[in-house]
Structure formats: C-alpha cells, structure tokens
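Working notes, structure below.
After this line comes chain A, so read on.
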Amino acid sequence: MSSVTVAAPTRPALDEAAAPWKRVPLYAIGGTIVGGIVLPLVLVRLDIGTYLITLLILFFIQAVVAQAWNLIMGYGGIYSFAQVALFAVGGWTSGVLVHSLGWNPFVAVLFSPIVAAIAALGIGLPTLRLRGVYVVLLTLAFHQLARVFTVTGPRFISGGGYGLVTVQTFSFGDNVIGDQRTIYLYYLAGFMFAIATFVIWRVIHSPLGVAVSALRDSETYGVSRGINQFRIRLLLFVISAFFTGLAGGYATHYNGGISTTIFDFPRIIDLLAMIVIGGWGTFAGPILGAGIVIGLDQYLVALGDYRELLLGLIIAGIAVFAPQGLWPVIRGLYEKYLAPEAPPPPAPARSEGTS
Partner candidate 1 sequence: MLEVKGLSAGYAGSEVLHGIDLVVNEHEGVIVLGPNGHGKSTLLRAITGLLRPTAGQVFFNGKEITRWRPDVIAAAGVVHIPQGDLLFPEMTVTENLLMGAFHRPTWGERKERLDRVYELWPWLKDRGGQLTRTLSGGERRMLALGRGLMSKAEILLIDEPSLGLTPLTTQQIYASIQKVKESGIALLLADENANHVAGLADRVYLLETGSLVREGPADTLLKDQALLESYLG
Partner candidate 2 sequence: MTLLVQAIWGGVLFGAVYGLMALGLTLVWGAVRFLNLAHGAIFTVGAYAAYWVVSSLNLPILIALPFGVLVAAAFSYLMHLALIRPVLGKPGFDNSTLIATVGISISVSAAAILIFNPEYKVVPAVLPGYFVISGVQITNQGLLVIATSLALFLLVYLFLTYTRQGMAVRAVSQQMEAASLMSIPVERTYGMVIAISGALAGLAGVLLSPFFFLNPNSGFNPMIQALIVTIFGGLGSIRGALVAGFVLGIFESFVEVFYGVAWAQPGVFVLIILMLILRPNGLFGIGEVRRL
C-alpha cells in the first residue's frame, strides 16, 4: 500500500499561463491595437490609401468568418459547410429588418448574430450528435436549402432572385462622406474583428476549448473523462455562428446589399483556402490565411479564372502534403531563430510516496 495521499478531485484551475495577457506580450497587443487605430489615418494620405483601407475592411470581415469556421472545423472537428449560409442568415436578417421594416442599420445589425445563432441551434441539434460525415451532408443540405430559399422565397427576401439589392448602408450622419466615412467603417469593422478575435481566443483557451481539442484528438478518451461531447460541440457551433452572422450583417450594410451569388462556390472556396493555407486548427492560422488570400488576391485577380484553379490545387495539395498549413511553419521558424528562451516549466510538486 503506497503512502500517496489522494487529493480530492477538483476541477482544474483555469490555465493562467494561457491567458492572453501572459501568452502574448502586452506591448505586442497594445502596439497592434494602436497601430490598427492609426493606420487608416496614415493610409488616407496615400493615393491608393482609401483602396487599401477597404481591403482591410474586407480582411476584417473575412477573418472573422474564417476564424469562426476554423473554431468549429479545425478545433472542433465539426465538418460544417454551413458557414456561408449562416453568414447569409445574418446578412439577410439585418437587411430585411432595415429594408422592409425601416430599422436603423446599427440596431438591425445587432440582430444578425442572434438570428444566426438560433439558426445554428436549429441545425446543430439534430446534426451534431452524429459522426463527421453526416455533418458534412446536413450542413451542405442546409446550404442548398438557404440558397433555394433566398432565390425562390417570398419577395421581400429574394428580391426577385437576386437578393437584397438596395439596402441602406451604415450612416454616421449626413456630414460624414467619402474618406472620412470609409475610416469610420474601418473602425467599425476593426472593432468587430477585435471582439471576435478576443472571444475566440478566450474560448480556445478556456476549459471549453481544451475539451474540444481533447475530443478532436481522441474522442473516446474525452468522453470517458466526462466531457459531454454533444453540448460542447453545440456551444461551439453557436458561438461560431454568432460571429459569422455578425460579419454577415456588417457586410450587408457595408456593401449596401447582399446577393444570392454569395452561395456560389467561390465564397466557400476562399474561406476554405484561408483556413487550409493559414493553419488548420490553430488560432492565428485563419487570420494569417485571410491576410494571404486577400493580399494575394489583388495579384491573383489578374489571373482571372486561373485563380480558382490555383486555389483549388493549392488546397488539395496542402491538405495532403502539409495539412498543418503555413502558420505552424512560420511559428516553427520564429521559435527556432527569433524567440527568446522560454522559461523552464515549474518543477512538479513532490507528493508521491514509495512505490
């Protein structure tokens, strides 16, 4: 009989070492935020500055959706293809509220994430109990459903099959036009991005996120440790939909409408490319991926349809030969060449008896 004293089982304390303010140096975050605020003011002085700002807005929107999708696919192992449909749900919600009911866009956009989350609940309840392959199917089916519905549905939604084409955009007052307005839109988008990123970071590093990763890596073990698989996946799914819907709502009032072409292939492709290229199942991966795809897009657009071909081949190639994506590679290089020595882990408490 050993003399080990068994501690009463307790829930593990929140991983302090993982808290954002410990993982990433404070000055880096602060610097990024300050830089983000100052950037448009600088850019606006350049000729192409305004264009660059709109690119950044696009980046913010896409990065939110990419992160949200990565949260459930990369971390959660939930192969959902409903992302675009949920984005559309958010967009249409806000659009219809403004277009048909005359609400103020700033108010309406708050409902986008809520309705999208409810939709996610509706999809998730029957779907998430089942194995991966069924999730693919049902979410694809939902995508189809949403597409058909927005095209052939009642007039106030389908707008004759084209979607909502003239929706009131965000208005910051009658005096705010042109570059000034673009900058305000930038701040709005950036704010949305910051919140989404922060929340997703917290989720990933919370017991929820850890549980989900555990489930993804070894489902039976996770379940045997008492993780309720279904509830966790549902929660993750809803959180992901929340931010996707928000992005959709924002996009609708940024673009002044939302089109049924959103359901076409290219949108899903772009998002998938961002996650796959950037780093599947990592935090920074989708952000990096969004940056790469949008950044390169400016050059790729010149290639015309070769762009899609290239993206498709790259996605397939990376999936098979480098499934981790770019971010782990970059991080590896960073750690090898640039990072300071990490402090040694604390010595384990000594409490075992004789064996």
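Here, contacts are C-beta pairs under 8 Å (C-beta built on N, C-alpha and C of every residue); 3 or more make two chains touch, one makes a residue touch a chain; residues count from 1.
With respect to how the candidates were assembled, all candidates are chains of the complex that A comes from, given by their letters.
If you're wondering where the values come from, they're calculated on a predicted model, not measured in any experiment.
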{"item": "Given options 1 or 2, the chain of this complex that touches chain A", "value": "2"}
{"item": "Complex contact set, residues of chain A against candidate 2", "value": "79, 126-127, 129-134, 136-138, 140-142, 144-145, 148-149, 152-153, 228-230, 264-265, 269, 272, 276, 280, 305-309, 311-317, 319-321, 323"}
